[in-house]
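Every protein chain of the complex appears in place save one, which is left out.
Just so it is clear, A, B and C label the chains in written order, and each chain counts residues from 1 on its own.
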């Protein structure tokens, strides 16, 4: 990787002026940038990953266009004999509420095991056929076309932190497919360790934020009672002065809706 | 422009399945896409604008990278004798709260007029000098370097609707510079007329939405009373069944915070 | 689509000045832009295609990042029972010279037919299994993971002409996989019919151009004899005055190497 929390601060300070530079001010600056979607300073940190992943995951992943990719090529090289299999607990029914995903409802264990066994048997069969096509001198780019979407590929993937946060926001989400979410979790952990302040701000202001639409604010307006904590209590909770002001602005926006 | 509300629906239906296609379903689909940040269908609409704008505005505008631009060139052509001047009411003091902008506080009218007069006088002087440099056969690319940032340029600017919404979100914002906001307002009006459903969704779910951070939700939690409207009242307010469910999920997320 | 040859001219004239506007001048301007890689005016034309294609082709295609895509989703919808099969003449041996491609050498017809038959039998088997998984209520996103790369998907694909030319340059090339080349040919035909001047310039200055490296120019230097056509002959061949000048510059660069 290139850069860390301090590179974000450095880039922001070229725009927003120098000022004093205590650690707490750096933290506040990064949180301010995240909160107000000043995204360009986060682009100054760059990550590169070497990833092995099933093709059906790769097809979701590659939709993130602002990144650099070099993938293993089944035209140049023989695809290795490696395929993804879900765990028995991972085999779920189609969700009823979420059209795109699997439900939380476990499928009965016999069906799950039968499914996994059949996947594996099929993968072995397809790889045998692949080998048989290759041994008949059929070009690699054609021999591979019946390999399954569960085949593993690998790539180098390089992306800046702003675009990585966008990737994480979408791929850590509960509606993302379980398999890509597992990768997103590991990447999130890496970012958390290497850019801890930026990652914390990302969690607070984006990942765990809740957004209310225009209409919802009309409802919220009548639900809000003035049981406000005191200014001191808010400071204690971790809000900065600036954030307290911003909070009051939001509440007054809702009240005036 | 290319496409309209129906192109967004068409693109979404290729991903999310066909189903019936009444007008109200189209509207719900577009609103669902906007609410859940399924942004790619909005990329299927494309706008092209021919814009005349001062260089200091062009410098902010060009930061939106996902767009196509062809600008008037001061190397090929003589810059025209056109410069931006603010109106007297537009001349404001530096904001105390917003480091980057002007305040709502008007400056006294004499200073404002004096400022505008001096800007104009200076612009005339600079253009005279420019002409004098050119008449001395100095290359256009050099003769122009002392022209002011208030000089007008022009360009063709082409962008898809998703990226245009991002432009509008930033440039309609109260912290954007007044001069670029005026352009954003006109573009917003054009989008409103040509993609009315998408624009309305943009207003409801992005432009006028309010986002609460993790910490703010802790405060909100204690402020929320169960003075909820009934399900029927919510439907009457314009929320769909799906939105009502989503609203309850948000409230319960806050309550469990 | 949005725009055509005239939009390229319109965009270029905003940069390079107005001048007279005869048809032949428009043609010369477009050819000049192409020759000198002034690419931005070509971005002012936008195409949108609705394409059905096998997943292994989609995976190559999606690598062109500067485009907008909405693809059929195997998470939302059941994948249809459609798979790609090569024609018997399309089944070729692995190329010896081109590591990534198939050779011109045909494989014997029995092997080819046997291969195609086996592909088809396997595709049927895999689709049966897919149906069986679905009927066991396994989530669509999991049931599909053993579908083969030859499964058809579909998408809307939107791209500007400059990036489309880049796509065509790579995908019309003899080293591109046969299957994507067939798509590229059809798209090329559409561009040729809708932006004929730009397409002709693309063919002359990019698709059929030959580039000599520094070292190669050293060899070429000694191979060039001054059997030059006359100026008039060159005009007759279709070169403009400007191109003739540029040709002499290239020859003199080689001679002075």
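Note that a contact is a pair of C-beta atoms (placed from the backbone, for glycine too) under 8 Å apart; a residue touches a chain by one contact, two chains touch by 3 or more.
Please read these numbers as outputs of a predicted model, since none were measured by experiment.
In the full complex, the chain left out of view touches A, B, C.
Of the listed residues B:139, B:186 or B:253, the one in contact with the hidden chain in the full complex is B:139. Considering the whole complex, the residue from B:14, B:29, B:55 or B:251 that touches the absent chain is B:55. Against the chain not displayed here, subunit B makes contact via residues 54-56, 58-59, 62-63, 65-66, 69, 73-76, 84, 86, 90-95, 99-103, 107, 111, 115, 118-119, 122-123, 126, 129, 133, 136-142, 144-151, 177.
In the full complex, subunit C touches the omitted chain through residues 16-17, 35, 37, 40, 63, 99-100, 170, 203-205, 208-220, 222-229, 234, 237-239, 243, 247, 250-251, 253-254.
Interface residues of subunit A facing the missing partner chain: 1-3, 10-12, 14-17, 40-41, 43-44, 46, 48, 50, 68-73, 76-77, 154-156, 158, 160.
Just so it is clear, only the chains that are shown with their structure count from here on.
Chain copies subunit A and subunit B are related through a rotation whose angle, from the C-alpha fit, is 180° to the nearest 5.
One simple way to say how far apart two chains are is to compare their mean CA positions; for subunit A and subunit C this gives 32 Å.
Mean C-alpha positions place subunit A and subunit B at a centre distance of 27 Å. Put simply, the C-alpha centre of subunit B and that of subunit C have 35 angstrom between them.
Within subunit C, the positions touching two or more other chains are listed as 69, 73, 76.
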